[in-house]
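Working notes, beginning with the structure itself.
Heads up, one of the protein chains got dropped from this complex, but the rest are sitting where they should.
By written order: A and B. Residues from 1 in each chain.
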Amino acid sequence: MRLLTRYGSVLLLAALWEAAARLGIFNRVLFPPATVILVRLGSMLWEGVLVQEAGQSLLRMGTGFALALAVGIPLGMLMARSRKVEGFFAPIFAFGFPVPKIGLIPIFLLFLGLGHGSKIALVFLDALFPVVLNAFHGVRLVERQFIWSARAMGDSEAAILRRVVWPAALPHIFTGIRLGLIVSLIVVFLSEMVSAGSGLGHVMIISARNFKIVDMYTAILSIGLLGALLDRAVLAARAQALQWYEGEAAA
Amino acid sequence: MKIVARDVSKAFRDPRRSVEVSALEAMSLSVRDREFVSILGPSGCGKSTFLYIVAGFIQASGGEVLVDGRPVTGPGRDRGIVFQEYALFPWQTVLGNVMYGLREGDAREREARAREFITKVGLGGFERHYPRELSGGMKQRVALARTLAYDPDILLMDEPFGALDTQTRLLMQEELLRIWEANQKTILFVTHSVDEAVVLSDRIVVMTARPGTVKKSVEVPFGRPRVVEDLMHDVAAMDLRTDLWHLVKAEVLKGGPR
Partner (left out) sequence: MSPDGAKRPNRNPRPSTFRRDGESPDGAKRPNRDPRPSTFRRHGLRALKALARGYSLGLLLLLWEFVPRMGLVAADILPPFSTTIRNVGTLIMEGELQRHVALSLVRQTAGLVLGVVGGVTLGVFMAWSRGVRAFFEPLLMLTNPIPKAALIPLFMLWFGIGTFSKVMLIFVGTIIPVVISSFHAVADVSRNHLWSARAMGDGTTRMLLRVVLPAASPQVLTGIRLGLIVSLIVLVGSEMLAGREGLGWFIAYTMETGAYDLTYASMLTIAVIGFCYDRLYLALMHRLLAWKEEGA
């Protein structure tokens, strides 16, 4: 019941859609009834087609994203702690951050082919920038007095990094992770639409081009659900890791 | 002498105007073992800078600081620090914060010691709370407990009660007196409050406006243990306050509008 009132507007729109499609107010081909899409989603899930395609997309996205975290977080923190490292990488990150990396997809296709490699590389590259920049700022913005306090209590530099800098920078690092996830998802589906033989993005564009409209809506719905699910997961991990911070922000 | 500072100077570079600004000039000061010395001066006179140099967080441009006869080259566990902004780690509970600096013994012993000091500053029962759940005065008690718990010889206090309201401030001053009288540490206490300096210290060092240096060193003639309220109405204390107030006011006016 609470869910009903909370998502009242969404349910209302869905109901309107359904009614309009059924009553023929909308073009039934372009706007199939919501229930038809849901039924197709169910059957495609049951047949396992959707799971397989989603698996392809997730594999590409997950690998690229994980690589971006593994490289980006240490690199961003290192850039904040070492002037030399920052001096070396700063121009690349300052210049490359706003560049829509999807435009570089031809390079990846030429050098890495049409398979997983090119998509993973593109996801990696696109997710890397927000991850690095937020880790960098997170470490830069650690209160000087936190570090001083730890130093006064005799902590070594390594201990300060682990016990003070890391927890203090974690809120920013999570911001980077979330932004990286948003961008990764867009990029993986886009790159599958532009060039791939598999994946949800591919299913979606092929269905659209062949006017299999219900299939297209089903793919869009699954992509939306997948995105929402992963976003929730990151938010949950964040809430878990940053209990002290969430409360502080609310206080 | 516990702390000896000789001709300490510090120049900053103003990043906006690209000029050197002298914050401290030929600041010399000696503190006896177990002495409570307050550094009193107008804001911006470099008193916190001096404290940070003694703590080893920043390096002097000239002169030297000796602690127990050895030159200061960096921070050390012999000098504990308490900041005005508490600097409690927000991701740690009260207990976690106080345990942070403890090294000796196993986890259980360290926890017992931390609890002991939390109780000592009157926060028993708040061990599992996060800093955000505490008032300013409670946070400063935790900061004090964190520093006292690992038992440094010297306490460096940078306007520790400056952010508190008047009542809390008086309570904390009494608390600090009580703790200091029981533990007998050497304290270097930075403040811009004349009343606070008079109530707490054995000796008050008045600083000049920027570039800061010692203007006058004044012995506080009142015995121990002290009661804050008694000193508020004591005639001799009032006279001392008036004298100090004139000294500081002259420096504030010299510093010009800021």
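Points worth noting:
Keep in mind that, in the parts below, contacts are C-beta pairs under 8 Å (C-beta built on N, C-alpha and C of every residue); 3 or more make two chains touch, one makes a residue touch a chain.
Keep in mind it's a predicted model, so treat the numbers as computed, not measured.
The chain omitted from view is touched by exactly one of A:196, A:216 or A:242, namely A:216. Only one of A:36, A:112 or A:186 touches the chain withheld from this view, namely A:186. Of the candidate positions A:25, A:39, A:114 or A:141, contact with the unshown chain belongs to A:141.
Touching the chain that is not shown, out of B:85, B:133 or B:234: B:85 (per the contact rule at the top). Listed for subunit A, the residues touching the missing chain in the whole complex are 6-10, 13, 30, 80-83, 86-107, 109-111, 126, 133, 136-137, 139-145, 147, 151, 156-157, 165, 179, 182-183, 185-187, 189-190, 193-194, 201, 204-205, 207-208, 213, 216-217, 219-220, 223-224, 226-228, 230-232.
As a convention for this text, only the chains that are shown with their structure count from here on.
Subunit B has its Cα centroid 48 Å from the Cα centroid of subunit A. Within the complex formed with subunit A, the residues of subunit B that make contact are 52, 55, 57, 74-77, 79-81, 83, 85, 87, 89-92, 100-101, 103, 130, 132-133, 146, 150. Those residues of subunit A whose C-beta lies close enough to touch subunit B in the complex are 143, 145-146, 148-154, 163-164, 167-168, 170, 242, 244-245, 247-248, 251.
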